[in-house]
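Please read through the structure below; I'll follow up with questions.
Missing here is one protein chain; the remaining ones are kept as they sit in the complex.
Residue numbering begins at 1 within each chain, and the chains themselves are lettered A and B in the order written.
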Amino acid sequence: MTKIDLESINVILATDCGSTTTKAILIQKIDGEYRQTHRGEAPTTVEKPFANVTIGVANSVTEVGELAGRKLVSDEGTIIQPASDNEGCDLYISTSSAGGGLQMMVAGVIAEMTAASAKRAALGAGAIVMDVISSNDKRRPHEQIQRIRELRPDMILVSGGTDGGTTEKVVELAELIAPAKPQPRFGSEYLMPVIYAGNKDARGNIEDTLGIDWIDLAVVDNLRPVLEHENLGPARDKIHDVFLEHVMAHAPGYDMLMDWTDAPIMPTPGAVGDILQTIASQRGINVVGVDIGGATTDVFSVFNETFNRTVSANLGMSYSISNVCAEATLPNVLRWVHFDMDERELRNRVKNKMIRPTTIPQSHEALVFEQAVAREALRLAYKQHKEFATTLKGVQQQRTVGDTFSQQSSGQTIVNNMELDLLVASGGVLSHAPRMHQTAMLLIDAFEPEGVTTLAKDSIFMMPHLGVLSSVHPKAAGEVFERDCLVFLGTCVAAKGLGKHGKPCFTYSIEGAISASGSLNFGDLELLPLGQDEVATITCEPAKGYDLGEGPGKKVVREVRGGTVGLILDARGRPLALPDERAACQKTIEQWTEALELYPAASAPEPVGA
Amino acid sequence: MLRRHWAMILGLTTLFLATGTAFATAGGATGSDVAHEWNLLEELFNPKKTWLLIWFILISGVVVYYIRVASSGKDLKVREIAGLSAVDEAVGRATEMGRPVLFINGILDINDIQTLAGITVLSRVARTAAEYGADLEVPTCRALVMTTARETVQEAYLAAGRPDAYNEDRIYYLTDEQFGYVAGVTGTMVRDKPAACIYMGAFYAESLILAETGNHIGAIQVAGTAMPSQLPFFVAACDYTLIGEEFFAASAYLSGDPKQMGSLKGQDMGKLIGAFGIILGVLMATLSVLFGGGIFETVLVYLSEYMFGDDGFLMTIILMAGGGG
Partner (left out) sequence: MAHAYTPGLKVTSHMAYSVKRILPIKGDVLVSVGDQVQADQVVAETSMPGDIYPMNLANMLAVPPSDVAECLLKKEGDSVDLDEPIAKTKGLFGMMKKTIQSKYTGTIETISNVTGQVILRGAPIPVQVKAYVTGKVVEVLDGEGCVIDADCSYMQGIFGVGGETCGPIRMVGSAHDEPLEASSISEDMSGTIVVGGGRMTAAAIKKARDVGAVAIVAGGIDDQDLRDFLGYDLGVAITGSEKLGITIVITEGFGDIAMARQTWGLLSSREGREASINGATQIRAGVMRPEIIVPHGDAAPPTTSDLDSVEEGLLVEGRPVRIIRDPYFGVIGSVAGLPSEPQVLDSGSKARVLEVKLDSGESVVIPRANVELIEE
């Protein structure tokens, strides 16, 4: 890849090869600013009968070209570079999650320490972690070997031991992998890539144990050189390299695609993580992003520049919908529904959606129910994320006598909803909700943001493209992200704390694009109009015991941004609690539904089964 | 199970009554001329101790109730003790760093309750060490403690399914001499640099020497003792400290034994009653000073002399009634 002169770039083409569709976007420099101008999509062509990913890429790019009135694909079916007046592009980049993305198995000595770090490295690189093997995962060695044998990962990441730490335990891990002889997913004739990122003193032993003819062993710096510090960079980079060299090279057509691109192809979720990190560091904010799909839900967070990603493998809206209902339990799902539904009937419906995942809700009740499931899926995914995104474990604590009665253990979550500035949603059920109000409410109910939080959604799932772009051209990525990628829904102002229903919670006064003032009682929800690109200053005075960001009872002054929904004032308290009794719960949800105008057109619903 | 507990209470009550009678008879013999007029029931029962009996039945009842709840498989909520969850972390750290876990069981012999509580914690530490595959080193100050520790650790390794990983040579006796022992232990610490040091038992002057050395070598340290004078040192120098009662609570919690868990919860209820009594007493005393006696004074006297004293349930009244008759 040649050095690119960033200033001379006018036309950028980006594609994302998903499992079913390949999406292409065109970014052009208009009046000195980068804007996303056109998009197109075509079915992905990794599988037979085409078995060449570039056909789908060319098709989607051709569509973009036709819309833009620009010839982007040559007669030979390749992408034209560099750009001339009305032909070609200056920069072409791509991401890929076709064929199930990057699937990895990771191993570490202690599940909560090096194995957790290894998992973080793999997830951060955009992989799906199939299993984590560790010395203390409660499985007997032969069970672990059996498991490794059953898995067919694309690659294995082995870590363990601090530098100068345990050699024995790391070698033990290697001694599990060697006899298990896992088969790579793409055919048995390929070597199984194994990355070793553990104790540097054990490298020799690892090379002895894993230096087998069917393994391609790569050694990088320890990802946990000391327990107090993580060094995930080298392992992540190596995962990307191996992804390109092995996994991508074996997928049909990718060798050609790799020649076309100006930056390495990235796994889609890895690219999404990159753009969120770029945005968080450019603006100095804390961001949470969520992508809810049919089978899985990805949660990304950047808090104080620490990035974390989790994949909740079985929380999704179609293939996994039944699992969401099983994990969350049906009563928990139904608490978000404001009318009666027959449980037995619903269970059958859920299973029918699972076996026919492509259907869409037609009736109002079906939509309300699906959104109720989405709330639970998001809530559970976020819970898993919080449990994973923690401070490092196994670190020595500094104490004073003042800590006598408040000895906090290490490994506390770093996810703090009060410090969250921006919440970004993407994925079918969120981005294609009939009303943006529903998207906003889903986010608030599931994530329970506290204080002042801006809500947004990814307009056309552009984040992966921008993620790769941010590695080549951060400025262009930032500009497009701000102007075209995000659709701002508005801002949520929510009080933390619990109180009695109907007692005062906070008062507010707003100045700027709109002027308003008033007060909210505990349990209230209010929506104020604040349009797209409008900004106002809100001053809130919480009652005693409620916190809006400055501490309990302290006055808060913040700038808030409007959007397609507006300004949402939430005095329902945190943690959000719903009445246990079904009738009372339905009434509460109905009040909130009305306050936020969630389903204005819906007529009174008929009971299911009628 | 339940029947056995109630039988135990009944037995103890009988015993109590018998002792009560003995006292009463003794009291009667020293001069009270009312005593001889008591009938058989009064012979068996010392009315002065009525409140004590009530407390006894109440608290034992609560303990039995909670033991029953615990044995029925219901989860008794015990507040999470940071120091306990830290054991996993400490052992994990040792495993990752390839260094041993050092466990010190205090310097008193096996007959001390703190040493015993420490042994329970040791069992848990050993189990975790066996699961994680960490080396566990236990130098002891008493020969009997060594034998007990060996048994305990071996059992824990067996329970963890790793009997092959047990090495009894790592549990050894140093010396009975307090400072000889400390010198030996600190020497080991400086040489082997264990990644986790766990102190559970009775400690004296050596507490700070041990904890400071451990801090110096960068180990995660967890301490637990009921020695009030040593607690501040542990709190300042260790990562986690189990304070006094917490130490015994941890022992009960770890053993998971319904009897221990139930007793723990029952005792807590007893403490709650005690605390409530103290608060009420303080309140009454204050009010009686402010308002010059009256009803507050009466309640206070009843609290201190009857409910928590030994003037009986309504002893005076009975005596007065008896005297009048």
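Keep in mind that, in the parts below, a residue touches a chain if its C-beta (ideal position, glycine included) is under 8 Å from a C-beta of that chain, and two chains touch if they have at least 3 such contacts.
Since we're looking at a predicted model, the values are computed, not measured.
Between the chain not shown and the residues A:S8, A:N304 or A:T359, the one that touches is A:T359.
Of the listed positions A:K23, A:H38, A:R349 or A:R561, the one in contact with the omitted chain in the full complex is A:R349.
Contact with the chain not shown here comes from a single listed residue; of A:V171, A:V373 or A:A571, that residue is A:V171. The omitted chain makes contact with subunit A at the following residues, 19, 99-100, 141-142, 145-146, 167-168, 171-172, 175, 179, 205, 295, 314, 319-320, 322-323, 325-327, 344-345, 347-364, 366-367, 432-435, 599, 601-602, 608. Panel shows subunit B; residues 162, 164-167, 169 of it touch the chain omitted from the view.
Rule of thumb we're sticking to: only the chains that are shown with their structure count from here on.
Taking each chain's centre as the mean of its C-alpha atoms, subunit A lies 48 Å from subunit B. Across the complex, subunit A is touched by residues 82-83, 85-86, 88-89, 92-93, 95-99, 131-133, 161, 218-220, 232, 235-241, 243 of subunit B.
The part of subunit A that touches subunit B in the complex is made up of residues 109-110, 112-114, 135-136, 138, 140, 160-162, 164-169, 172, 199, 224, 227, 393-397, 399-401, 403-404, 407-411.
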